[in-house]
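Here the complex is missing a single protein chain, while all its other protein chains stay put.
Order of writing sets the labels: A, B and C. Residues in every chain begin at 1.
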Amino acid sequence: MDKKRGETIWTSLDRKATAIAEFTMRQYRTRLSTWVVLGVGFLAISVVLLFYIDAMNTEIEAIDNDGDSLDWDGDGYVNGQEYKYGTDLNDPASHPGLFDPPIDPEPASMYINEDDYDWDYSDGSRLEVGIDDDGDCNNSSLPESLKDDNNDGTPCNIVLEYDSLSGSYFVYADPYVDEDPDEDRYGKEAQHRAFILGVGKLGFVFLLSIFVPLFLATGLIRDEMTSGTMQYMTAKPIARGEIFLYRMLGYLAIVWPYLLVVCSLLAIVSGFMGPGDQIFRFKDLGVWFSILIAALLATLVYGMLFAFLGVLWKYGIILALPIAAWELGMALLSMTVPESTFLRMSIVGWSMSIIDSGAYLVWPDMALFTQKGAWAGGTGDASFFFGGGNELPGYRALEWAQSDLGLGLGPYATTVLSVVVLFCQAVFFWFIGQLIFKSKEIV
Amino acid sequence: MIPDLAQEGKAQQQAWVPEAQAPVVMLNNVGKTYGRYQALGGISLALSGGVTGILGLNGAGKSTLFKLLMGKLQPTQGEVRLFGTNPWKNPAPYARVGYVPENENMHDWMTAHEFVSTFARLHGLTRDEAKKEANRVLEFVGLSDVMHKKIGRYSKGMRQRAKIAHALVNDPDLIILDEPLQGCDPLARTTIMNVIRELGRMGRTVLLSSHILSEIERITEQIVILHQGRLLAIGNLHAIREQLDNIPHTIEIECKDAKALAKDVLSLDMVHGLQFPSSSKLKVFTHHLGEFHKRLPKIIVDNEHDVMVINNPDDDLQSILGYLTGGFR
Amino acid sequence: MSNDLIIKTDGLTKSYGPHVALDNLSIGVQHGATGLLGPNGAGKSTFFKTILGLIQATSGEGTVLGHDIRTEGLAIRSKIGYMPEYDALDDNMDAIHQVRYSGELLGMNPVVAMSRAHTAMEYVGLGELRYRPISSFSTGMKQATKLACSIIHDPQLIIADEPSNGLDAESRQAMLTTLSNMVHAGNRSVLMASHLMDDVEQVCKNIVLLHKGKLAAQGRIEDLKAIDREIEIHVWGMASELEAALGKDGLEVRREGRMMRIRHEGERTTHRILKCAAETGAQIRRMHEYEASLEDLFIVIMERFGYGVKSSEDLLASPAEARKVDAPESMGGSGA
Partner (left out) sequence: MTEESPIDVSTPVTGQGRMDAAWGSETGDHAAVAQSVPQTGQVFEQVYVPWEGALNPRWMRNWAIFRHHVLGIVRKGHRPWGVPTKLVLIFVLIASMTDVALTLLFAVIGEPSLYELWGVGRNNLYAHILGFFPRNMLFYPLVAALLVGGVISEDRSNGTSALYFSRPINRFDYVGMKYLAVATIQSFIIIGTLFLYYFVDILAMGRGWAWILDTFPMFLTTVFCAALLIITYTSIGLALSSVSRGKFFPGIALLAVLLGTKTLAAIVEGLFERSILYLISPYDSVAHVGQSLIGTNVIYEHPWIWSLASVITINAISLYVLSVRVSSMEVTRE
């Protein structure tokens, strides 16, 4: 049609696109419900953020995992000190104070969290780690054979073996090595990671990405059709498929910046609040970035899906409810069984695998890190001192929020594949939607 | 417009009627049924140029006809052609059409200027061009002083004018107005009628529907009459009336002395009946209305009759509609 | 006389913040049919709501059928029938049930309501259509159903907001006849708002004209009409020539299309017109003395409030050709 002034078809397309997108954005802006929905979404995420801030500011109570800060015999010398000097733990008449020269009793706090983990990440399949910081292995009166419980030839160390089948590490530890880890240090880090993953997966990809499109995108075409205002737009020289697409653009122009703002806010706050020596945890930005990508794509796909349902049937929104329920189930499934085939038939499943890939790249020690929490200085899965699963604080949250890559591919391949699949889903819904919209009679 | 198509050879390929000759609106045996209900049954017509009033009672199929033309509905039978193109699933011909739907709902949250310029941009105008065009058409319909106010605050007449403005923004060749005068107060009605008449004078094809007969009569004499989905008549109002020759035309004349006038009137050979409802009233029946009216003034003046009222009660739309639809009720 | 007033307001004022919707209205509506006129936004709907006791007036007082509008809203609403301007029907219900339900809402027994609903539907002319869903109704049938809803309890006063809006000639006539029947056969009162002046003229004896919340005029229609005389002719063929000839003859002519109005200047005016017609060969299809309609009255009064009628000449302030230039050819413009 337009062949004037050297215009290509693209410039005129572009004009129509911006016109409808701007129109849609203005429509959203003038509606109170838009702001209520976005505001409530922000509020909901902020509530979780508040809990996070509170958790970061609360010292996690230190637990004496190995019990050496106790003073069983009441002689003023804690077990750890007596043990170090070889006196009898149960005899009040035997303590280092009777030595010559007498040794002053050490405060009990010296024997809490005194033997923290000193494992570093390495991607070897078998590692030898662990230093007996407090010397209660090296200096103990145990025979050498017992000091090398794991039979690796070196006394007082820990051997980690990576099991590629289960994707986790086995811990073979000599006694009294790294047996009293720092709960606060571990717990903060674990909670921090769990928060990022949990809020990213359930907060952004599930809660925001389903409910925001449910409110904002369902009516994009349907409301205009029921109120009859679609009459104006469909009387202009523009294909219905384009109207569908450009209305979506307008929707994305509202939702995507919103997600960007909320995501950045959380990234900045958690970056400053997070544990660690550095002022800002720059590395985490990678995870936040993958969360953002996942949320953007999820809102795109859900938006297309719900707009399509709105076109399909006047009561299309009722179909959205079982879909939302299915997606909730899939969200929970992908956090527990990430390799399930069902996930391939969902939207959250693919979105969450983007987040998992991001987390895998930024925190490659995740498997080891969770194992640390589970082992908990030997008190976790092995009943060494007190017997019975005393995982470190934060471990359960992290285990709940974190999941492995379910596709059996590397992180980059998983990300690329997921992005492509989500895009294809969006295009698919758009295509079907515009086909139906095109043959709809507008009464 | 024409060269574009010709040089691409499309006209020959797709066996289109070359645009210059294609009527603006062409319907060939077009029908539309909703379930069991027939809204339009087999209508054929071709229109171009000037203002045409589409007339019919509520539910006669006027809106359905317009929606078929605008590609909002798919015809159940027949073919619709707009500038020689099928409008269903094909937005191309809308570039030359302006459509004012009957629907009262509008984008209340926009100003009229935003409304018009947004839709102007859908015609491929740039932002600045669209703004300029919006100013122009809003000025044209007389909304320039309130165009930066929200449409939600407009009265019905202003809303109708805003709708007309949005339809005019691409300077269309065909303007379709579905009940543009409904719900307007007399001031707004007069203004809108002037706008429509002016559009017709500018050589646009205007289709206009209404059920208020006197309104259409004031705008145009070119009419299409629909009744229960059927095409009853098309053409000039008076021509239609004159075609209905089996029903004699009635002329009522009021004068001082009806009998005396009757004598003189009888001398005209086209008169074939007289009636005296009262002593000062004369009813003349004729089959040749134009001829009679041409000669009547002379007779009156020459014979110094004192005529107060001449009335032609069945020359208006209402009576024509009555005659035409009478058989179908 | 004040006993005859069914609606009486005294200094009624309603303001929404700074916006004054009703400004010191003192209106007396007599028994019988009364038309309420005013352009859109004149405060007609607010007035209705105020006298129905649905919104509280800011100041002033009034009575409807002897009940205070401030305190006795329920009693007023039991005695009147209100027919709103907009659609007020549930599309998915059958007409008869909608009408019956509206009777039940007034406190009728379901059985009584049903029999009255049949009567009312019959009365408004929807007898055969009463079991059809409202969604299948045309505008005229919907309006009739709304009327049936409001007259089910045979109210003393029917308040109808734009009763003939959107109706074709036939249904309009039916609606107006029904309303007049209520007044004449039933001896009820009708207060109707309308844009179509013909309608008001047909049904009502009195009018109240509102403008921007103020009372612009009230009284009997006949009293309000001016008595300027004009002769209206409908010309067919040779209109321009006739216009010129009439002008030459010294007659004042206004022309719109094939219709002309000529100022009445003495007995011989018609004769002069016919003479000119005979000379030019124009056919005068119709000629009669033009009686001022309510619409003219409306326009006169509105003009005094500063509402101009935009004429074609105003629209043509810039010539059409000049306007066309900047429209690109591709969009159907004439091109440069």
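Everything that follows uses one rule, which is that a contact is a pair of C-beta atoms (placed from the backbone, for glycine too) under 8 Å apart; a residue touches a chain by one contact, two chains touch by 3 or more.
Keep in mind the model is a prediction, meaning the values are calculated, not measured.
Checked against the full complex, the one of A:Leu98, A:Leu146, A:Val261 or A:Leu321 touching the unshown chain is A:Leu321. Summary of contacts with the chain left out: across A:Phe195, A:Phe308 or A:Trp350, the touching residue is A:Phe195. Of the candidate positions B:Asn29, B:Ser44, B:Gln77 or B:Ser214, contact with the unshown chain belongs to B:Ser214. Interface note for the absent chain: among A:Ala55, A:Val129 or A:Ala235, the touching residue is A:Ala55. Of the listed positions C:Leu5, C:Val20, C:Leu54 or C:Ala244, the one in contact with the omitted chain in the full complex is C:Leu54. Looking at subunit A, the residues touching the absent chain are 33, 40, 44, 47-48, 51-52, 54-55, 191, 194-195, 198-199, 202-203, 206-207, 211, 214-215, 218-219, 223, 315, 317-318, 321, 325, 328, 396-397, 400-401. Touching the omitted chain from subunit C are residues 45, 49, 52, 54, 73-75, 77-78, 82, 84, 86-94, 97, 100-102, 104-110, 112, 116, 119, 122-123, 125, 149-150, 153-154, 170, 173-174, 177-178, 181-182, 185-186, 197-198, 201-202, 209, 216-219, 223-224, 226-228, 230, 232, 234, 252, 254, 256, 259, 261, 263, 286, 288, 290-293, 295-297, 299-301, 303-304, 309, 311.
Note that only the chains that are shown with their structure count from here on.
Note: the chain lying farthest from subunit C is A, by mean C-alpha position. Chains B-C form the pair with the most C-beta pairs in contact. Each chain gets a centre from the mean of its Cα atoms; for subunit B and subunit C, those two points are 24 Å apart.
Those residues of subunit B in touch with two or more other chains are numbered 95, 123-124. In subunit A, 1-3 are the positions where the chain touches two or more neighbouring chains simultaneously. Subunit B meets subunit C in the complex at residues 1, 56-59, 95-96, 123-124, 132-133, 136, 140, 142, 155-157, 170-173, 179, 182-187, 190-191, 194-195, 197-198, 201-202, 211-213, 218, 221, 238, 289-290, 293-294, 296-298, 300-302, 304, 306-312, 315, 318. Residues of subunit A touching subunit B in their complex: 1-3, 7, 12, 15-16, 18-20, 22-23, 26-27, 30-31, 227-229, 231-240, 438-439, 441-443.
Those residues of subunit C whose C-beta lies close enough to touch subunit B in the complex are 39-41, 138-140, 162, 165-171, 195, 197, 233-234, 236-237, 256-259, 270-271, 274-275, 277-278, 281-289, 295, 298-299, 302, 307, 309-312, 314-316, 320, 323-324, 326-327, 329-333.
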